[in-house]
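Note that one protein chain of the assembly has been removed; the remaining protein chains are unaltered in position.
In this document, chain identifiers A, B, C, D and E correspond to the written order of the chains, with residue numbering beginning at 1 in each.
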Amino acid sequence: MSLQRTAAKRVEITIEAPMQKRLTNALNEAGITGYTLLPVLGGNGRSGDWSREGQISRASGMVQVICIIREERVDELLDAAYAIVERHIGVICVTDCEVLRAERF
Amino acid sequence: MSLQRTAAKRVEITIEAPMQKRLTNALNEAGITGYTLLPVLGGNGRSGDWSREGQISRASGMVQVICIIREERVDELLDAAYAIVERHIGVICVTDCEVLRAERF
Amino acid sequence: MSLQRTAAKRVEITIEAPMQKRLTNALNEAGITGYTLLPVLGGNGRSGDWSREGQISRASGMVQVICIIREERVDELLDAAYAIVERHIGVICVTDCEVLRAERF
Amino acid sequence: MSGIFELAIHNLVSPIILSFALGLAAALARSDLNFPDAAAKAISLYLLFAIGFKGGVGVASHGIDTTLALTMLSGAALSALLPFLAFALLRYLTNLDTLNAAAVAGHYGSISIVTFVAATSVLESQGLSSEGYMVAVAAIMEAPAILSALWLLSRSDSGATTMDKDLWREILLNGSIVLLVGAFLIGWITGEDGLAEISSFIVSPFKGVLCLFLLDMGIVAGRGIRNSRGSLNGGLFAFGFLMPVISAFIALPVAGLIGLSMGGAVLFMVLAASASYIAVPAAMRVAVPEADPGIYLTLSLGVTFPFNLTIGIPLYVAMAGLYFG
Amino acid sequence: MSGIFELAIHNLVSPIILSFALGLAAALARSDLNFPDAAAKAISLYLLFAIGFKGGVGVASHGIDTTLALTMLSGAALSALLPFLAFALLRYLTNLDTLNAAAVAGHYGSISIVTFVAATSVLESQGLSSEGYMVAVAAIMEAPAILSALWLLSRSDSGATTMDKDLWREILLNGSIVLLVGAFLIGWITGEDGLAEISSFIVSPFKGVLCLFLLDMGIVAGRGIRNSRGSLNGGLFAFGFLMPVISAFIALPVAGLIGLSMGGAVLFMVLAASASYIAVPAAMRVAVPEADPGIYLTLSLGVTFPFNLTIGIPLYVAMAGLYFG
Partner (left out) sequence: MSGIFELAIHNLVSPIILSFALGLAAALARSDLNFPDAAAKAISLYLLFAIGFKGGVGVASHGIDTTLALTMLSGAALSALLPFLAFALLRYLTNLDTLNAAAVAGHYGSISIVTFVAATSVLESQGLSSEGYMVAVAAIMEAPAILSALWLLSRSDSGATTMDKDLWREILLNGSIVLLVGAFLIGWITGEDGLAEISSFIVSPFKGVLCLFLLDMGIVAGRGIRNSRGSLNGGLFAFGFLMPVISAFIALPVAGLIGLSMGGAVLFMVLAASASYIAVPAAMRVAVPEADPGIYLTLSLGVTFPFNLTIGIPLYVAMAGLYFG
């Protein structure tokens, strides 16, 4: 018997490190309390390229916030995230996914 | 001419670091030998929040195991993974994807 | 009002660290200038398992290059990437996704 | 008695303790001061190597005296038995369920190597010498408590995990034990000559490095306390202060009977009194994931560790002074 | 005058400066030489701890003299006022928009602790002593400039962010300040005794560690310069060289009036002349994400920092020599 899987969304937000706390605070305020932070080594975008090595400063560097969430709450999440990310560099990407233990999300 | 892409699944398992070896052993036993481990910086969930900085102990901290696998083997993988993850905190998330070099999976 | 989301592709390339620069150069030459690099802790595949701890050498170790891109440019990206990855170990995985601020991609 | 207070005060204004306090304060004030985890781990490897090596050199130069085997045995026995006492005390003082009580109990049988290191610094500044092999005793006291905790768990009806082979390996071959024992052996084999070669690395800068490490420990402890507000109540706090004192009180006459020197007795008391926050939590996460790290980690790292560092060690020195005096 | 050149040459061939040059050259040649970020951060924690501690011990042994409060006040005032001067100069010399000009201006009011550290090394090798509390002055000069920059921004019509509570906390409790001030207090409390305990960690190897750190700074600065080709023009370069000299020129008579020693005056000039590349950029990323880090970081780290390190410091020593001589 295969395990029960439930459709959900996986939201991946790549954001500057100094904004991370603000983003997760905003998520918490919007009632979104499940997420995982991944370190980012470097990247490239419209604002040029950077790499973690060679950063003297907290000012640069990015992290990824990964949030798996029920479909009906995605808009809430994006609104909360967008308010923070709006003026900043970074990327928000939403993917369909399936989760086990759906009651957690 | 565009490269041949084949449908597959991407399974992302976020799991406590002390359980990682057990999980990958279980995968190996189930004949699943391709996966990638990503470091996790921190996170938040029902059991509260944590961050890698500020861990004195191997007891805390999480990793992500990412496993790209043919669709027909996903249930096997999930069964093997679930047996390990069951009593533990963490998240399993499955996404549709496409791969090149399908013969590898 | 919910934010406008646009369909795109998320390409995840797991590649050996010494090849990373070559890959991103090839992407840049193909006009693909947005990507994010994630560190990889370890993994397992046909060429055996490895972990970042226990690497004396730049020769081993892998990274993930994540590139979110408009659907119509995926083939370009894959061609550019494949030319680099071809003889090397590693994995390329493409996922459907949606992005905000589509004008960036 | 005034000696205790003087020593306590003197101990409190040392750079080591103040560094810990600084870290604690920074974390409680929610400063973003922190150590990269790689740096914290590297420092702990350094400390383990240095303390193990110096212990081995101690044995090489003073020889193994007859009390060595006895101390080892008593250490292992204490580590195995203290969890039962801790478990009973927890059931009496707090309303923890069996699962969490057993998990906490395991921590208090095992040891904290940093507390041990801090105590050797205090002994040194007091001019008290101690047996070099106390390091080996520390190593041997890490694991037995875990077995006792697992036994306590297996008796509860909550379907706790039985030991698997992997867990065994992880407990017995965990990096800290291997490095401590390995460095001890290297120190023993190479003796004073070996020490002379590397003493400007493992002896001279030792205390300074310890300061930075305790700064980081303070940050970690402070964050733990901040995050776990609510999970600790008065009974648990009482346990966190009482248990180490009781353990030290039990360890003192044992040390006396075995024939340890006063310095050795203090270290033995410190081992008994200190609680693990590395090896045991890792084992508990695997064996009893249902137990709450917010309780056992905060108690051992946020309550008992600072208690031992500030009040405990001088108190144990004073107790040993009365006993041996 | 020949003294300046001699000192400048002597300064230039020190291992510290040459290490910076090596890093710079490696980065410009696109070598893959680099420091893991955890190591760079660990070294900076070490430097902050050591410099803070030694400053505190200085105060403990020489006492607080009456100029302490005055120096603190003047430091804070300079930090708050220099951004206005910088802003005006930028508007005059360059075609930066208000946003970027304000962001850059904030950097030049604040300070670079590594430049400060390098200056203390130069003073030492010149046999010049200085007031221990200059470290505390450094700490107090970090933040006021940020407020001035934000005020300048709020006057522009570009909808710049108002300060939120989080930003306040981040600025005032940022790890560097907390560690510097905390270590200063520990040094003050434990005094010469405390220093004796840990001096073979924080004093003897200090310069060597500084070399490695400057090697890394050189790499970072070199990469910054390489990546930002194009974003800096002649006017900006001129600003990056002129502004520190002007600031030092203003700070010198202030230091004289307050009654600082010659060594203290040099350090005060160096604080005024140096530009932040840690605290201020972080605050600016949050408050004015539209401003370009390629400008403000490159200017402070790639232009002014090397300038101060090589030419600035000997120049300020010479200026102070003329004033005090």
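Here, a residue touches a chain if its C-beta (ideal position, glycine included) is under 8 Å from a C-beta of that chain, and two chains touch if they have at least 3 such contacts.
Owing to the predicted nature of the structure, the values given are computational and were not obtained by experimental measurement.
Visitor: Touched by the hidden chain, which of the shown chains?
Guide: Looking at the entire complex, the absent chain's contacts are C, D, E.
Visitor: Where does chain D touch the missing chain, residue by residue?
Guide: These residues touch the chain not displayed: 36-39, 41-42, 45-46, 49, 53, 169-170, 173-175, 178-179, 182-183, 185-186, 189-190, 194, 197-202, 204-205.
Visitor: Would you write out the residues of chain C that touch the absent chain, in ascending order?
Guide: Against the left-out chain, chain C lists 16, 18-19, 21-22, 25, 47-50, 52-60, 87-89.
Visitor: In the whole complex, what residues of chain E lie against the chain that is missing from view?
Guide: 13-15, 18-19, 22, 25-26, 29-39, 42, 200, 204-209, 211-212, 215
Rule of thumb we're sticking to: only the chains that are shown with their structure count from here on.
Visitor: Just to be sure I understand the contacts, which chains border both chain D and chain C?
Guide: B
Visitor: Do chain D and chain E, two copies of one chain sequence, contact each other through the same residue numbers, with over half in common, or through different ones?
Guide: Comparing the two copies, chain D and chain E contact each other through largely different residue numbers, since under half are shared.
Visitor: Per the centroid of Cα atoms for each chain, what is the distance between chain A and chain B, given in Å?
Guide: Taking the mean C-alpha position of each chain, the two centres sit 18 Å apart.
Visitor: Starting from the mean Cα coordinates of chain B and chain E, work out the distance between those two points in Å.
Guide: Here chain B and chain E have centroids separated by 45 Å.
Visitor: Name the residues of chain D that each touch 2 or more other chains.
Guide: Counting only residues that touch two or more other chains, chain D contributes 32, 34-37.
Visitor: Touching at least two other chains at once: which residues of chain B meet that condition?
Guide: Only 38-39, 95-96 qualify.
Visitor: All pairs of touching chains?
Guide: Touching chain pairs, listed by label, are A-B, A-C, A-E, B-C, B-D, D-E.
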